[in-house]
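The complex is shown incomplete by one protein chain, all other protein chains being positioned as in the whole.
Letters A and B name the chains as they come in the text, with residue numbers starting at 1 for each one.
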Amino acid sequence: MSQHSSSHRRAARFVAVAAAATAGLLAFSGCSTDASGGGDTSLGFTQAEQVADSPITVWVDASREPAVTAFQAANPDIEVNLETYDGNAGGSGSFQSKISLMDQAGEGWPDVVFSTQQNDAIWASKQTTSGEQGFAAPLNKGFIEQDFLDGFAAGSLDYTTIDGTVYGLRNDLAQTVFYYDQTLLDEFGYEVPTTWEEYGELGDKLAAEHPGYILGSMGDSFMTYVYYGGSESPVFQSPEANVFHSDTADANSEGISKIIDGMLANGTLVQDSFFSADFASKYAGKLVGVPGPVWYTGAIFQGALAVPAGQIGVSAPLKWEGGDVAAGNVGGGVWYASSHSKNLDAVKTFLEFVTSADEFQVDASSGYPAYSSAAEKWLDKQAEAGYFVNDDFKTVMSDAAGQVWSGWNVTSWSPETAWAKIVIPGIADGQTVESLLPAWQKELENEATVNGYSVD
Amino acid sequence: MTDQTTRAIVTNGAPRRRERHALTPGQWIGRAVVVLVLLVFAAFFILPIIWLVLAPTKTNSQLLQEGPFSFGSFDQLAANWNELFAFGSGVFTTWMGNSAFYSFTALVITLIVSVPAGYALALIEFKGRRLLLVTTLIVMLIPNTALVLPIFLELSAAKLIGSPLAVILPFSFFPFGVYLTYIYFSTAVSRDLLNAARIDGAGEVRVFAQVAMPLATPVIALVGFFSFVANWNNYFLPFLVVGGTKIPVQVGLANLLANVPAFNPTTASSIVIQLPTLALATLISVAPILLIFLFAQRFLVEGMTAGGTKE
């Protein structure tokens, strides 16, 4: 090297030229992504240039694929590209990550996205870091008629409404009720529990007299809504914007945790996920009763466990002894329209179809439609099939929809991740939920801080 | 080709035979331990692959209930095959095509830039040569994932995210290839040979193209192999820089996972990927590399052995 030292300068110049060339190459290729055309802002967002009859891309989870199939059958003129993804399940954040990538690319956005979470409007309504408009198109500023929006069950669009602007349409309501297997209850001579205390006691009795039969599962992270939301535990609250509050030491939180611990210990609550490969083979005919969202009807009883009609009943959500009835809310997916869509007409047709048309919501959806007229037909369909043993199941379900506890809020991150990280592995490891409460709260508060919330 | 590589990079001493002796009890135990260790590790390395080859021949319930190394049926294999390729209107084919496109294009660029670079570093004196060589070594020893996020940030600033170039160009940067060709040219091609050609009046380009290149076939194969394998198996970079229908199969596999009911809670019915189909997807995703490994087995193992022999 030393003998060449006199010519360092030339080498340096060469490097500089190469660097400039590289920068040029990168800058050149960057020119192609500028937006063009469009610019109409009459619907509350800047429209992309519309291309009539262009295909629309729809992201759904696998469970919502029948919605797309039904749409294609009913609207053969509109070309739909279906892409399945995890549906953001468990608060995986894949929806946001994927859109973030598209925002970077400045292209490639899907036209419609279904998410199983309720909190996506919080980020999807915001401008991107580079100042582009947020992904979710405002829906009530002229894009979708108010008449149609009024057809949704009261309050069902609250989660996706930010400062009066609606960003997403609710697919289904997900209030919890109590499901029971009348055949098994009769056989064992048990009553349907109405309170959390009775639920726990039933667990003790069942474990002692009929071991092997179960009253639910703790294997899925959405159990946080079923058991803590449903028991009015103030674990996940956002009293005002960007403020987070959690109290796992509250009497309700402690109480429900003790009940869960007892039932985990006696085996009436299992740790297998409802959706694990062998859940049906292990527990078909063994599920005596379970608190859960109304979409269990299709997803678990008619689907995975294939329980025939005339065996299952539903009763009001469990409450505390002497307390008022309160339901938890477990999802109820949301449809979003892209503000970047090149075929908003098709997107509008699609959104209205999948949320309200009988072909999907009544015939093929597993849950309780959020669109009121579809919900009535869905309930009629269950009645016609005589699926539920109790005649008042319609009232039970629709009452529960109005009893969802308001003390469980939606924030920019999902409550499910902390549950998955702390509680599920903890109980798998043999610890009690009660002993995990402080760590769980700590994790929730840490997540709040990372997401820019102040902890109250 | 194998012989040439071996001669070029290597002198591979084969283990020599020795005379047999009667074994003492201690030696028997020693030998038994050795055999046991070898068997255990052979099983560890190979059983998962055998399982992976057999799993796609079964139905979901066969997979869950039958012995892990049982064979299902060819009909079921065909059914799983159809399920996989029907998924998302054949998106798996698109992913495989993307992988092939990215890996091949990058491989071609890698060869076009690496071979002359390695040649020049080995056989031509120029200022900055040593700097370039040391830089190459340093970058070569950095795990390629270390640069992925910085490259993503850079491509994002350059607004290249989402373009196939965002995958292909970083893939094409393969310092290890330059190092390999450098080593190869500096040991396999003598300067005298080149000088002789120069004296005959050949220009530099002709010396490279007509004297050095014909000798370079083995190293081109080696660099090609390593580059292709690295590109094909890369998950992190394409995961960050391309989305939608542009993803390669490695990223696509992870997407498939989202449609497997066992791993995803909201999947209740309708189109789902069953476990044997996921196993089939995994197998197909590695099939090109696995085939290269099987067919180039001697070449590779000897090449690697040679790498260790080389001092």
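Just so it is clear, contacts are C-beta pairs under 8 Å (C-beta built on N, C-alpha and C of every residue); 3 or more make two chains touch, one makes a residue touch a chain.
Everything below uses one rule, namely that contacts and distances are computed from a predicted model.
Chosen from "Sugar ABC transporter permease", "Acyltransferase domain-containing protein", "Anti-sigma regulatory factor" or "Cytochrome c-type biogenesis protein", the protein name that UniProt gives for the omitted chain reads "Sugar ABC transporter permease". Screening B:Ala78, B:Leu153 or B:Ala196 against the full complex identifies B:Leu153 as the residue touching the chain left out. Check B:Val91, B:Val178, B:Ala216 or B:Val242 against the missing chain and you find that the one touching it is B:Val178.
The residue from B:Thr59, B:Gln76, B:Thr94 or B:Ser186 that touches the chain not shown here is B:Ser186.
One chain is missing from the display, and on chain A it is touched by residues 4, 14-15, 18-19, 21-23, 25-26, 86, 89-93, 96-97, 100-101, 128-129, 219-221, 271-273, 276-278, 416-417, 420-421, 424-425, 428-429, 446, 449-451. Mapped onto chain B, the footprint of the missing chain covers residues 12-18, 30, 34, 37-38, 41-42, 44-52, 55, 63-64, 68-69, 112-114, 116-117, 119-121, 124-127, 129-130, 132-143, 145-154, 156-157, 169-170, 172-173, 175, 178, 183, 186, 204-205, 208, 229, 233-236, 240, 250-251, 253-254, 257-258, 262-265, 275, 278-279, 282, 285-286, 289-290, 292-294, 297, 300-301, 304-311.
Everything below uses one rule, namely that only the chains that are shown with their structure count from here on.
With centres defined as mean CA coordinates, chain B is found 39 Å away from chain A. If you check the complex, the residues on chain B that touch chain A are 60, 64, 88-89, 91, 127-128, 130-131, 154, 156, 158-163, 165, 240-246, 255, 257-259, 261-262, 264-272, 275. Those residues of chain A that touch chain B in the complex are listed here as 1, 4, 7-8, 10-11, 14-15, 26-27, 29-30, 33, 57, 61-63, 65-66, 82-87, 89-90, 94, 98, 101-102, 104-108, 110, 116, 220-222, 273-278, 281, 298-300, 303-304, 331, 366.
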